[in-house]
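Left out: one protein chain. Kept in place: all the others.
Moving on, here comes chain A:
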Amino acid sequence: MTLIRMNVNGSAKSLEIEPRVSLLDALRERLGVTGPKKGCDQGACGACTVLADGRRINACLALAIQYDGCQITTIEGVDHPLQEAFVRHDGFQCGYCTPGQICSAIGMLSEYEAGMPSAVTDSGGLGEAEIRERMSGNVCRCGAYNGIVGAIMDVAGSDAR
């Protein structure tokens, strides 16, 4: 057992935890923070996406002990115009991938602003193709992709950042 401390959604948490426990299981099963979802437990679907010190990560592929001292933001700690935009654009149906989509989109927008390129980056700005490429790690089986891209375009376009 290892004692770790994390700041989760603004509140300090300490946990006695085995090294094999994933960050996702630590959040969901130990801390009762169930916003991040388990869809595959192998980094293939993105439903577990959280922000660790502002960067998007798959919490299922992260061991909790690696995040000792980190600031973790899950959907419960998000207060962002994207959330309202997802409702307006109907960017979900069942809602299971939604927390991951939103956290991923927030991380993606910061990556884009920091000048990180993607496989389709050209000088054309943050268009639909760029968003689709950068969001392709987040699977939505209900097929709400159009609404998700619309919500992100809406927020990224209207945001002065």
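Convention: a residue touches a chain if its C-beta (ideal position, glycine included) is under 8 Å from a C-beta of that chain, and two chains touch if they have at least 3 such contacts; residues count from 1.
FYI, contacts and distances are computed from a predicted model.
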item: Protein name as given in UniProt for the chain not displayed, "Sugar ABC transporter permease", "Spore germination protein KC", "Xanthine dehydrogenase YagR molybdenum-binding subunit" or "Ethanolamine ammonia-lyase small subunit"; value: "Xanthine dehydrogenase YagR molybdenum-binding subunit"
item: Hidden partner chain, touching residue among A:Ile4, A:Ile72 or A:Ile102; value: A:Ile102
item: Contact footprint on chain A, counting only the chain that is left out; value: 18, 20-21, 25, 28-29, 32, 34-45, 47, 74-76, 78, 83-84, 86-88, 90, 92-99, 102, 128, 131-133, 135-149
